[in-house]
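Shown here: the complex without one of its protein chains, the others still in place.
Lettered A, B and C in written order, each chain numbered from 1.
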Amino acid sequence: MNFDLSPDETAFRSEVRRFLDKHLPDDASHEDPDFLESWHAALREKRWIGFAWPEEDGGAAGTLMEQFILKQEMATRNAPPLGSDFMGLTWVGPALIAHGTPEQKARFLPDLLAGTSSWCTGYSEPDHGSDLASLQCRAVLEGDEYRVTGQKIWTTLAHEAKWIYMMVRTDPDARKYRGITCLLVPMNSPGIEVRPIPNLSGVTSFNQVFFDNVRVPVDNRLGEEGQGWLVTMAALANERIGISESTEKSDHLDRLIELARTAQRKGKPASADPTVRRRLARFEARIEAMRLNELRHLSARLEGSAPSSETSLNKLLRGELEFEMSELSLEILGTAGLEEGPWQRAALNWHGTIIGGGSPNIQRNIVAERILGLPKD
Amino acid sequence: MNFDLSPDETAFRSEVRRFLDKHLPDDASHEDPDFLESWHAALREKRWIGFAWPEEDGGAAGTLMEQFILKQEMATRNAPPLGSDFMGLTWVGPALIAHGTPEQKARFLPDLLAGTSSWCTGYSEPDHGSDLASLQCRAVLEGDEYRVTGQKIWTTLAHEAKWIYMMVRTDPDARKYRGITCLLVPMNSPGIEVRPIPNLSGVTSFNQVFFDNVRVPVDNRLGEEGQGWLVTMAALANERIGISESTEKSDHLDRLIELARTAQRKGKPASADPTVRRRLARFEARIEAMRLNELRHLSARLEGSAPSSETSLNKLLRGELEFEMSELSLEILGTAGLEEGPWQRAALNWHGTIIGGGSPNIQRNIVAERILGLPKD
Amino acid sequence: MNFGFTEEQQFLRDSVRKFLDERASIPHVRNWIESDPGMSLEFWRELAELGWLGLTIPETHGGAGLGWVELTVLFEETGRSLLPSPLLSTTLASTAILDHGTPDQRSRWLPSLADGSRVGSIAILEPSDHLVPSALQARGEADGSHWRIHGEKSFICDIDRADFFVTAFRTGENDEEISLAIVDRGAPGVHTEKVPCLDSTKSMGRLKLDGVQIAPEAMLGAPHQAWPAVERLMDQGAVAATAEAVGSAEAVLAITVQYAKDRVQFGQPIGHFQGVKHPLAEMHVDIESIKSLLYYAAWSLEGSPAETPRYSSLAKLYASDAFTRIGVDCVQLHGAVGYTMEYDAQLYLKRSKWFRPMFGDADHHADRLAALRGLR
Partner (left out) sequence: MNFGFTEEQQFLRDSVRKFLDERASIPHVRNWIESDPGMSLEFWRELAELGWLGLTIPETHGGAGLGWVELTVLFEETGRSLLPSPLLSTTLASTAILDHGTPDQRSRWLPSLADGSRVGSIAILEPSDHLVPSALQARGEADGSHWRIHGEKSFICDIDRADFFVTAFRTGENDEEISLAIVDRGAPGVHTEKVPCLDSTKSMGRLKLDGVQIAPEAMLGAPHQAWPAVERLMDQGAVAATAEAVGSAEAVLAITVQYAKDRVQFGQPIGHFQGVKHPLAEMHVDIESIKSLLYYAAWSLEGSPAETPRYSSLAKLYASDAFTRIGVDCVQLHGAVGYTMEYDAQLYLKRSKWFRPMFGDADHHADRLAALRGLR
């Protein structure tokens, strides 16, 4: 057990810090297009947009530990993401690298790295939210085209994306995960209709996507027919370093502490109330546990262990923290907490972030069944 | 809605108060045999030991509302129970009154009222804790005797009782509740063995009882063969007024508040900490809710509604209160809370009181399935 | 002694429910809150005709002459429908005039409140949000037989709908020298501002008072001595809001129970899983417990006023904690759809956020209960 960085790691951290000093001004705005353009240009030059990708695919072949150091330094400095096409870089790129033909790589990877692509991913379907094995969106091969008919739901950013990476059923008779195939489909294909799903605050990031006899050239199939599940699992296994969640909660805690210090509650600063202080301390314990859980998981991965269900731990911790921290912010605000404002919006909108990774009950099942070996539902 | 007592009810309350003034000295000890003898003698004269029983069976035919008033006044004055044989008066008496032959009533009821009986009840069996329908303790009729063979567990006070009221299976082929029969068996019958089950503090109130070919005269059968379930349900339906639990928790809260006032915690009285005060206030809210839930339930019963699963509500509230209140007492005591003492013993021993009425998960199932109509497990 | 509702009360509940189910179902409510003024004025006039606006106003003043138990029934049902209306505000205003007004004031104000031609609200809290006398900084200066009020009032319900505000202000140097008066919306120096509220079925705002002149006949009760009246008004508000919360909580529980029965996942209705059914069972336990406390608190307002502070605090404390949890859990138990605008659970979640701080949050009432026990 040793939390000091090795000389190589220290050198890499210095390189990252120099990069950030140079390309990330203190006053940089994540909404400023000029800044973002120069930020992405600098990253491209470093080949850091596909940081973990092989060099022949345009990446920097960064190790897990380097990824961790890069992400941590970026988080500390509140840097914008490495690229603009989050879904494409996270899901589509790794799947292409593992299973794409040379032609497919040449066709799609450069756009991903250039930041000119915008992908969404189609996994969930109505009535089969968390149960991918039973997906029903159908694709039938006719000549050199698939005809896709069916629906996808909870498709993040589908209303803005140019392409969708989607799982379809090509063999309705095959059991469970067999018979699923992966297709890459332009969102402007005839027969695709996108219906936004506004969330409870009226904001749209989710969509329902309808496919009516959509033609997809067989060249757009990623991997073999019936291997869609394997292709996607390969992308999953190419694990990202999950530092963002604990850093995000840690920032959230800093802001909450600042609120407690400054907001008056019952005639005193909220932080004068030991109930408030102790709740903040308990948040700190769980957030720091999340960060160190991630580190332990990373260490195990560096030692060669397979990705495990331990990531469910932090998802559960995060869910409870989202709820409890947003409640405390509203309690501190008191009656003013029911007027509109940023804390109030956050207190409504966290629900979506929890659902994203599967409901807390699904996470509890994963821990109970896969880790503790308890009987399945 | 009206919480004032009617003139009749007020008159009865005055009668109870006069009785308590006369027969319950302020310094009465529940352990003093002389006091208990005079207390029971006075109750017998009033016919209040079998307060709700019909007059022809030696009772006072008290109404539900009178029972409530009596129990409430007794609880307020911390009176000892109405009789010494709790199990006999609660379970066996009502079952005898509903289903006993004249000979059985004459044989057993006078002893119950005289306080010379001591009964235990045999329902649970190993491996069938909460699932009475599947009980297996077997009774076979041979001539005018049953031969009983099997086991009972969690039999409260079996190591002190003279008689056991027990459910046995007389027809192994009948489904579920049919085929169960009720027997009244002397505990000194040959073939009965009692094995105490010490609890985690080393105290014995539960037992395991083994029956090996125990002979029970057919005259000791209560109700017809195969009607054991009905007999016991009749006793259950003769509902008691459940005032004791909220009164007990209310006393517990008073003592806890006194502890918070007097015990020093981190250099100040524990009650100086708003965290402690607010936890106490939340206990008060739930305890008062329990009391009023009982009253609402009583009101509904007085209006003629059937006994309902609503009693599970207070069992759940009680379980959480037992845990949280005992935890607060130990937290207030601080490190001294790990030395032996009454608060410490209470903090270990409450577990048994929860299990008694079925585990919290069973209670939640009852509420979810019977009241909300959700699917069964 | 009887903890049940009378046949008349049950009839009131049934007829309110039937009317709201027909005329103010959730689709109606969604239409109203998406358009200006966020409610239906036509529906409001119908409520007046049905007599709901004057439920506790004496018959001599055009009301029904009933009590707080009946009001509780009414608010449970309007809460169940999330009805957007100034019913709670105008009821508290009429209660203040009924409890503390002179016969002349009652005759002047109550009939117009009962028939809906006027709407009232209350203006107690200030930006500090603290419910103690010292936190009321709006100040009345004596001006002959009149008072002139300078100050700011916050968190006022139905700011845009009320014709007048029962307003608390300081008239002396000592903390508890508080007075109550009726401030006309149109009086010189009165400035109202609507503030967007997280729960669109409720309307909120603030009031600026710039030397507003108060005539002697607008003063409610004796000057300087209104703090107990303010406390009682907040208790009445806590009872009314808790009644609404009980109805809302029951409604969202019913929606979620139905969803748990209908929604199939992994080959089972999700209500089969204890991870779903047990939280729903706990919600039922909490709602029934809040009802017990609420009904006693409502009865005490007329039947045993000395007990009202304790029981209104017990009810509001329990409900503030529980409804918050119920709102969140019901959205969560719906899975992803719970988070969408389309499903109704989120409307109740927003109401639970509105409810929690109103008329004192959980900590306020917990501290008050501890103080009643002599702990401080």
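Operating definition for what follows: a residue touches a chain if its C-beta (ideal position, glycine included) is under 8 Å from a C-beta of that chain, and two chains touch if they have at least 3 such contacts.
Everything numeric here is computed off the predicted structure, so don't read it as measured data.
> Can you work out which residue in B:Ala106, B:Ala174 or B:Leu338 touches the chain that's missing from view?
Spelled out, the listed residue whose C-beta touches the missing chain is B:Leu338.
> Of B:Met166, B:Leu317, B:Ala347 or B:Ile366, which one is in contact with the hidden chain?
Hidden-chain contact among the options goes to B:Ala347.
> For subunit B, which residues reach the chain that was dropped from this view?
Interface with the chain not displayed, on the subunit B side: 124, 127, 129-131, 153-154, 197-200, 202, 206, 264-267, 273, 275, 323, 327, 330-331, 334-340, 344, 347-348, 351-352, 354-355, 359-361, 364-365, 377.
> On subunit C, where is the contact patch with the chain that was removed from view?
These residues of subunit C touch the chain that is not shown: 273-276, 278.
> For the chain that got dropped from the picture, name the residues of subunit A it touches.
These residues of subunit A touch the chain that is not shown: 1-6, 9, 65, 257, 260-261, 271, 274, 277-278, 280-282, 284-286, 288-290, 292-293, 295-296, 298-300, 302-303, 310, 313, 316-317, 361, 363-365, 367-369, 371-377.
Here, only the chains that are shown with their structure count from here on.
> If you average all the Cα positions, which chain's own average lands nearest?
Chain nearest the centroid of all protein C-alpha atoms: C.
> Quick one: report the Å distance separating subunit A from subunit B, using the average Cα coordinate of each chain.
55
> Counting only residues that touch at least two other chains, what does the list for subunit A look like?
Within subunit A, residues 273, 275 contact more than one other chain.
> Where in subunit C do residues touch at least two different other chains?
Those would be 268, 276, 362-363, 367.
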